[in-house]
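With one protein chain removed, the remaining protein chains of the complex are shown where they sit.
Chains here go by letter, A and B, matching the order in which they are written, and residues are numbered from 1 within each.
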Amino acid sequence: MHEAIEDLLADYAEAIDDGALERWPGFFAEDGEYQIITRESHEAGLPVGIMYCGSRGMMEDRVQALRTANIYEPHTYRHLLARPRIQRSAEGFAVRSNLCVFRIAQDGETVVFATGRYLDRIVEDGAALRFRSRQVVLDSRRIDILLVLPL
Amino acid sequence: MHEAIEDLLADYAEAIDDGALERWPGFFAEDGEYQIITRESHEAGLPVGIMYCGSRGMMEDRVQALRTANIYEPHTYRHLLARPRIQRSAEGFAVRSNLCVFRIAQDGETVVFATGRYLDRIVEDGAALRFRSRQVVLDSRRIDILLVLPL
Partner (left out) sequence: MHEAIEDLLADYAEAIDDGALERWPGFFAEDGEYQIITRESHEAGLPVGIMYCGSRGMMEDRVQALRTANIYEPHTYRHLLARPRIQRSAEGFAVRSNLCVFRIAQDGETVVFATGRYLDRIVEDGAALRFRSRQVVLDSRRIDILLVLPL
């Protein structure tokens, strides 16, 4: 199962890095949750995040908006994940992995865009593994105005 | 086999990072190919790369030239690879892994030198695993003049 979970995490990163945003909602259970939050808010127990989607439908809307409005400066991401730590839980698996995301602007400029942790709850959803919830806990409180794509 | 492939990828990175360039051609099959290309060219199907070697002999020549001419400002690399995604193919394995390479100048300055993907075709070559081809697809179109060492 460790292998299958690692493949899910790598596949997710691949979809985002490839710009295949339409694949993004499919990594989540139907009522799956996605949240980006700062470490500071997370440790203070504040529920207010930077980005929140409470269902696959909300994620699809978000992708649709990104594709339609297209107001953001074009850029791509490159994810690097460290080995995940996996614990069995009542409903599936609690998974944590360190991450770094680089952002590459259209002119080629590359910056360390975000570092932090993924805190995931992963469940067996039929034959597939999917996120019941995925929380991206960012180390930095500096939130870039360009945070429009999911991490 | 997953383990053996991951060891090959890590050993390759180790050789480059250690500056053991003479080990580099040995990671490839006799008629192995090595190419560095931008994402832009790769997606446009343009075959023109930034660096290309079409055989182990060409790689040996390149190493020889680097050792002899020694025209470049001394620096070292540090590779970080994410978990590879591995698929069996007719002739062996198709492998993809995200990568980041840091460059450390002699005065100690450290920069994110390159991010991107390795797209590898790996074959069993006698008792060893070797690259039939290794393509380094760089995210950025900004090609540094200091790109003289293989990635």
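Assume a contact is a pair of C-beta atoms (placed from the backbone, for glycine too) under 8 Å apart; a residue touches a chain by one contact, two chains touch by 3 or more.
Predicted model, so just to flag it, every value in this text is computed and none were measured.
Just to verify: which one of A:G92, A:G116 or A:P150 makes contact with the chain not shown?
Of these options, the touching residue for the absent chain is A:G116.
Among B:L81, B:A94, B:L119 or B:V148, exactly one should touch the missing chain; which is it?
B:L81
Contact with the hidden chain only, please: which chain B residues?
Touch set of chain B with respect to the missing chain: 3, 6-7, 9-11, 13-14, 17, 76, 78-81, 83, 100, 102, 104, 107-112.
For the chain that got dropped from the picture, name the residues of chain A it touches.
Its contact residues with the unshown chain are 2, 39, 80, 82-85, 96, 98-100, 112, 115-117, 139-142.
In this section, only the chains that are shown with their structure count from here on.
Starting from the mean Cα coordinates of chain A and chain B, work out the distance between those two points in Å.
For chain A versus chain B, the centre distance works out to 28 Å.
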